[in-house]
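Of the protein chains in this complex, all but one are displayed in their positions.
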Amino acid sequence: MGISLGPNQYGKAEVRLVTVDRQGPVHHLKDLTVSTSLRGRLERTHLTGDNADVVATDTQKNTVYAFAKDGVGEIEDFALRLATHFTGSFEHITGARILISEHGWNRIAVGGTPHDHAFSRAGDEERTTAVTVHDGKAWIVSGITGLTVLKSTGSEFHGFPRDEYTTLAETEDRILATAVTARWRYGRADGINWSESYDAIRRALLETFATKHSLSLQQTLYAMGEAVLEARPEVAEVRLSLPNKHHFLVDLSPFGLANENEVFYAADRPYGLIEGTVIRDDAEDSGLAWYSLPEF
Amino acid sequence: MGISLGPNQYGKAEVRLVTVDRQGPVHHLKDLTVSTSLRGRLERTHLTGDNADVVATDTQKNTVYAFAKDGVGEIEDFALRLATHFTGSFEHITGARILISEHGWNRIAVGGTPHDHAFSRAGDEERTTAVTVHDGKAWIVSGITGLTVLKSTGSEFHGFPRDEYTTLAETEDRILATAVTARWRYGRADGINWSESYDAIRRALLETFATKHSLSLQQTLYAMGEAVLEARPEVAEVRLSLPNKHHFLVDLSPFGLANENEVFYAADRPYGLIEGTVIRDDAEDSGLAWYSLPEF
Amino acid sequence: MGISLGPNQYGKAEVRLVTVDRQGPVHHLKDLTVSTSLRGRLERTHLTGDNADVVATDTQKNTVYAFAKDGVGEIEDFALRLATHFTGSFEHITGARILISEHGWNRIAVGGTPHDHAFSRAGDEERTTAVTVHDGKAWIVSGITGLTVLKSTGSEFHGFPRDEYTTLAETEDRILATAVTARWRYGRADGINWSESYDAIRRALLETFATKHSLSLQQTLYAMGEAVLEARPEVAEVRLSLPNKHHFLVDLSPFGLANENEVFYAADRPYGLIEGTVIRDDAEDSGLAWYSLPEF
Partner (left out) sequence: MGISLGPNQYGKAEVRLVTVDRQGPVHHLKDLTVSTSLRGRLERTHLTGDNADVVATDTQKNTVYAFAKDGVGEIEDFALRLATHFTGSFEHITGARILISEHGWNRIAVGGTPHDHAFSRAGDEERTTAVTVHDGKAWIVSGITGLTVLKSTGSEFHGFPRDEYTTLAETEDRILATAVTARWRYGRADGINWSESYDAIRRALLETFATKHSLSLQQTLYAMGEAVLEARPEVAEVRLSLPNKHHFLVDLSPFGLANENEVFYAADRPYGLIEGTVIRDDAEDSGLAWYSLPEF
């Protein structure tokens, strides 16, 4: 019987990095969580404990901080710099995947004017990227997470099959709420204005959620993905994971009250979970773009 | 040896309530988490299991939902309605404390215009209230939590005592960051425009954090509390709990780089924790206002 | 109008400390989270930013680590050492409160034999202490948290008042589950075998929960507190916070099935929350023992 090492990777997870651009009196803040993973010919450390090929995860962390000294810029570019460095600097490291989450901050308004160096956190929403470099090729999957949205009407759900276990009533007016996790694969790794692309995609997701009359969360998911692809030619594919954050109508009839879609309880668990991909027909093969990322 | 029952309370915690005001085409959303606690002559259930005085926590939950049918309004008013109901309706229930957290939502902008019925979550920040009613008297302690703020300069820390365990360097320029939890006791329970008061207090906290040059987080805390009391005569007392969310300068010298307050790592634990009270000299005794709330 | 500084404290929260006693081949592990708070004449830093009296929270952290070098021992003793040091070493620091949580580890069994130096985490349960020293007097409040228990029968709930908002059915057989948080105040600060006391209290809580036939969670709470006081003369008072972790019977009748207390769904929120105190009649006044701790 033979046993052997299969696919593997290792790195430093959740390096918390905050940079301040102090070139002028108006400071600029970047707040990132960076995770690095390296891949390659790593049999020796696994089989014998010989670490000659193991770039220490502490070294990976140091590299993140040292590279930040020159300015972080867009997270996609920073991740590419890091991935290219690791794969180019060590003989047996042939691949790298860099995950970055960017946490937003707003300037505090003082007397209505944005302050030069005081900020407040913008909430749970995060801009993300997952950059993979392998054998000189790069893949970029960027995304958004923690974007929680709700519409108080404009959502129906009916026409689903009824079997012996079905008790759900059909509805022509329900609250629809979800916390969007979206990831989109770019068709290329250069020549893209990452910020502009992100802003436009975020807007397409939000506007489609708001305006698309919904007969199912699946329909909303597809429409959101389609809107992104229609708006941004640089995107080859969008994957969405949409928890259905149920808001159940409270039965007020025992108290002699009607509830005309006014009073709801927001449930934690269980929740529906709708996951899917919307893809351009002529998209190039995704290669390693999604490897070891969540499927949706 | 005698053993007896001391202070006690019971209720339903974390009732998740979402209401939609659908009176016109523009919907209005309220998203609350409500916790009720009742107090009174409750020896019987504790000592013998006789529940004749125990308003079931399920009934408390139902009451929250039924009362929401008439509209929630300001959280302070909704809590007062609930507390007054419970203490007025059951012979042995002599006190009630209602905690409410309000979660914010913004309208989604579609083509630059706020949408009628589509919303996105505003982040972790919550507006809170803790209303206590006992023997016909009411106390209101409102607050804010999850307000995370950071200033990238304008903060020093030096002049502290040095003993054999002191290694911290003095600094004349550091990042100062905290997640504000503030609670303020109102001097009276009626005749207050709760929303206006909240907005003004939130603004005073933020503007003071931004503009007060800080020699210690304690100094910032006091200035923030003082600003609230100066701005709002209806407030008798402010209590603040300010974790010092440390951002440590990364030592880049091993890599031949200078770090001129540009690259930081944001630490999770441990963290400084600064807690204090700022109070009006002529404030009435706080009575039961703070009973069973966090001290700061 | 006068405004002034009220009660306050500051310190370092959540210092993660792990010690290994390596005096023999069999290692002994301590895994603690320590939070320190100092109190005193701290007006200067609050009002002017003069930090001459502010023992830096970084120094507090260093002191925790330095003191651990001599061995931690029982958490109550370690907290007393720290509190006594801080109040004895700085002129304007007149009080200290030290919180410690101890996280349990079990030895890994290899071939049935406990290993000398390999351990596995024992779960969420934590042994806690809160030690306060002020003006030479000490108070000890120890406790347990995260002790989740469930009984699948032996619990009833009926006889509660029914008003217009009551829909809950009476039951003579339900699941009763809770996550016990208990804190007990010791009547004195010395001459106590802390470990033995803790073990006996934990056993009294568990055995009472298991064997007391329950007509309400309040009755169970009182019985648990009473059992502790009866078993341990060194304890003056017990405070318990017991969330009622509801397990609701699933209605299987739409599927033509009876559910004879066999199939339940475990709900997250909302939950009942039962809080109370059981106290010895001749208990000395609690002084500062509970100051700034949760009420229950």
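Labels for the chains are A, B and C, by order of writing; each one numbers its residues from 1.
One rule holds for everything that comes next: a contact is a pair of C-beta atoms (placed from the backbone, for glycine too) under 8 Å apart; a residue touches a chain by one contact, two chains touch by 3 or more.
The shown structure was predicted, so the numbers you read here are calculated from the model rather than taken from an experiment.
Touching the missing chain, out of A:Thr48, A:Thr113 or A:Ser253, is residue A:Thr48.
Only one of the listed residues, C:Phe90, C:Trp194, C:Phe209 or C:Tyr222, touches the absent chain: C:Phe209. By the touch criterion stated above, the residues of subunit A touching the omitted chain are 1-16, 35, 37, 42, 45-59, 61-63, 66, 89-90, 156-161, 163, 165-168, 214-216, 218-219, 221-222, 225-226, 229-230, 237, 239, 243-244, 269-282, 291-296. Residue-level contact of subunit C with the missing chain is found at 15-22, 27, 29, 31, 62, 65-66, 68-69, 105, 108-111, 115, 117-125, 147-154, 175, 206-207, 209-211, 247, 250, 252, 254-255, 257, 259-268.
By the touch criterion stated above, the residues of subunit B touching the omitted chain are 164-165, 167, 254-256, 268-269.
Heads up, the rule we're going with is that only the chains that are shown with their structure count from here on.
Measuring from the averaged C-alpha position of subunit A to that of subunit B gives a distance of 30 Å. Put simply, the C-alpha centre of subunit B and that of subunit C have 23 angstrom between them. In subunit A, the residues touching two or more other chains are 254-255, 268.
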